[in-house]
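Excluded from the complex is one protein chain; the other protein chains are retained at their positions.
Chain nomenclature is as follows: A, B and C, assigned in order of appearance, with residue numbering initiated at 1 for each chain independently.
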Amino acid sequence: MRDVAVVGVGLTKFGERWGDSFREMCVEAGVKAIDDAGMDGDDIQEMFVGNMSGGRFVLQEHIGALIADYSGLATNHIPATRTEAACASGGLAFRQAVNCIASGAQDIVIAAGVEKMTDVSGGETTDALAGAADREWEGMYGVTFPSLYAMMARDYMNRYGMTREELAQVAVKNHYNGARNPIAQYQKEITIDTVLNSTLVADPLRLMDCSPVTDGAAAVILCSLDRAKEFTDCPVKVLASTQASDTISLHDRRDISTLDATVAAANRAFDIAKIERKDVDLVEVHDCFTIAEICAIEDMGFCKKGEAGKLTAEGYTALDGKLPVNTSGGLKACGHPVGATGIKQVCEVVTQLRGEAGKRQVDGAEIGMTHNVGGTGATVVTSIFRRV
Amino acid sequence: MRDVAVVGVGLTKFGERWGDSFREMCVEAGVKAIDDAGMDGDDIQEMFVGNMSGGRFVLQEHIGALIADYSGLATNHIPATRTEAACASGGLAFRQAVNCIASGAQDIVIAAGVEKMTDVSGGETTDALAGAADREWEGMYGVTFPSLYAMMARDYMNRYGMTREELAQVAVKNHYNGARNPIAQYQKEITIDTVLNSTLVADPLRLMDCSPVTDGAAAVILCSLDRAKEFTDCPVKVLASTQASDTISLHDRRDISTLDATVAAANRAFDIAKIERKDVDLVEVHDCFTIAEICAIEDMGFCKKGEAGKLTAEGYTALDGKLPVNTSGGLKACGHPVGATGIKQVCEVVTQLRGEAGKRQVDGAEIGMTHNVGGTGATVVTSIFRRV
Amino acid sequence: MSVPRFWRKQTNRYNLIGTKCETCGTYYFPPRSLCPKCRREGKIVDYKFKGTGKIVTFSVVRTASDKFDLQTPFVVAIIELDEGTRLTAPVICSDINEVYIGMRVKSTFRKISADGDSGIIVYGTKFIRE
Partner (left out) sequence: MSVPRFWRKQTNRYNLIGTKCETCGTYYFPPRSLCPKCRREGKIVDYKFKGTGKIVTFSVVRTASDKFDLQTPFVVAIIELDEGTRLTAPVICSDINEVYIGMRVKSTFRKISADGDSGIIVYGTKFIRE
């Protein structure tokens, strides 16, 4: 298996993009990534596109070919594959692209992610997202996505004694970071009171515990490490990209507030990357809800179970902390176009490792990691990156 | 890149499976494939599932994890990836599984495909399938999937002079084969008059030119060739598996009735496999409509453009002909559960190369090929197999 | 919700019928056609649950999809049945503040939702305080 590097990244602005269509957003991100790599469209040999629910949100399937076509690559007849695992769809696209190059099958591959969520009503969006959990035995009963994570939060708080204020600090931190990210959906700092006074969505989770509904797209160009210098002075090496699954339903998990798929994927990633937890300089984790970030930090092995709330409150995961988490603003403040999120996380880590993150730059960052979750944890993708 | 072999195949009965759910069908096919390979579920290291529109047909996304879970593999936390390219979703799953082993990433992988189409109304099915074409600029105007292929048929007949009777013979042949396949949706022979007297769906195509709406699932077990003999006495080697894309809309193609993606994928497959067209003993092609089989035979290079109708009428592609096409009954008679079709084609070719195809066995078959199309040709996957 | 997708598992939903693996003695609800522990060695049979158990965790849904909008706020919970398996279901209570982790509950047959599109009323199992 060959070494693989990221040589280009591209992001659209995240938010409610009323004027832009599904395909236009994805092409915009792709063109930016190709530009960033200083290459030409003809260099792209294969494409992977992560998308959760084009079928429900824009009534469109066959996403890979659509994007290849509108990117002007149809006459090149490149293979274009859509991957789907709910909110981890982007992570899957990234991992398949890495494997495609590592195997020697292709030299240069684009991995993109896209979701257009605001073309349908709020109720329709809620129902489409419930398709990430078990439609027959969870969604059937009116269980919403926030209420599943709320049940995780209640279980966690009951067992480990984390306070509501500690949990709220996740959102406060991520909004602080988002305020320093020009593509973020929300670029405004908030306080713990903002969170605690926001509307209850699914007790104990409030509106400001939840990531928003977002339109957006992201793309990265991957290349074999030996050719990376043709395109960039600062390639970022992919040390590992791993994926794990678990039961589709939250009620069938071994432990309600531990994501065993995160544990499995992260352990495997650290083994393959041959680095320690302490070597990691920053992490983008899947904070679809505040509780998800707490679980992620623990399940990835950065601290013991039950400790992440306290560490967050102490600033351990802040931009100037020991382990900055979600420097992009995370899903909470940067926004969460579900199929794009896994790729956006890679864009952020690469930008940080290149030292190009501006006001939110983590000084001297050398090793970064991403963590992308599908549903309530039935799919997890983790990847580790190093500046070379 | 390592050599890869198919060591197990599993199919459900195709048809209107009122009593069986999406997940049950896919698990049934997977278990049959694992049984056929004489292995245990714990041997499976990774899973790919082709599915076009779980979101529209059963309101369920996150298909990979769902199937891994209900297959009893959740506690193994194997990576489970859904691939989608409309009716070529199964072909994509197969190709990703091949590459996953060829790269050395895994030794044993399952590739499955599933579609549950009869849980929604006929109108809803028609609309969901229109998501395989361009929703905004084709489907928006009431253009149905049959009418797109009908426009191909009219263009073709106008240019090459193929008769309505020659076209009908595709359906007659495939029903003859389907009558010899115990899992086929329709196991009844028909005549040219049956086709010519059936209801017009989209002129010039009639009901008996169209593949039906079908529930069904298929699965294959892939393994590195060097370990194949652990599981079977008759492994089937994958000589090539290639994928190509084209414009999403039919109107943007270079030629209305030539699938350039078929041409590109097939040329590449023959190059990689290092065999000639004449070496192929049987082919499963994507006959979602009769005209599609005509184009496939030509675009894969088995004859010149404009000749396939005459060859079909002469029996060249019949079960006892020079090049048997769609021995399974094809999509027309065997049925077309869209996400499963690409995997079902592999099951049929493997069964033939093993000499286990019963009443529809092609004598002495050594090399077989599959051809799976998404939409009107925006995605094509071709694969070539040899008995070892 | 479409007709066949609903009616397919109606008996299971109405009567809390899941499955049991006779090989390893594990109970499953929702029903499974394959025992994840025993796989091909498993022997799956239908099993009607007693319908009693306790709340593992719960939430109050205040923003729902269109279909459930009129019912908000309502309590949903993960319930561990006395046979050992867990499921997700709504909990009916006069005061949503009376629900707590560990609370004993029992099943009851109720309307789940009236589907706006197809007009089908979906029935199934909810839970009440034991």
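Note that contacts are C-beta pairs under 8 Å (C-beta built on N, C-alpha and C of every residue); 3 or more make two chains touch, one makes a residue touch a chain.
Since the structure is predicted, the reported quantities are computational estimates derived from the model, not experimental observations.
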{"item": "Touched by the hidden chain, restricted to displayed chains", "value": "A, B"}
{"item": "Among A:35, A:193 or A:314, the residue in touch with the chain that has been omitted", "value": "A:35"}
{"item": "Residue, one of B:66, B:150 or B:294, that touches the chain absent here", "value": "B:150"}
{"item": "Contact residue for the chain not shown (choose from B:136, B:230 or B:366)", "value": "B:136"}
{"item": "Among B:29, B:49, B:183 or B:202, the residue in touch with the chain that has been omitted", "value": "B:202"}
{"item": "Absent-chain interface as seen on chain B, which is shown", "value": "121, 123-124, 126-127, 130, 134, 136-138, 140-144, 146-148, 150-152, 154-155, 158, 199-205, 249-252, 256"}
{"item": "Footprint left on chain A by the chain that the document does not show", "value": "18-21, 24, 27-28, 31, 34-35, 40-41, 58-59, 69-75, 118-121"}
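Convention: only the chains that are shown with their structure count from here on.
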{"item": "Computed distance of Cα centres, chain C from chain B, in Å", "value": "38"}
{"item": "Averaged-CA centre spacing for the pair chain B and chain A, given as whole angstrom", "value": "33"}
{"item": "Residues of chain C whose C-beta touches two or more other chains", "value": "1, 5, 9"}
{"item": "Contacts with 2+ other chains: residues of chain B", "value": "21, 58-59, 69-70, 73-75"}
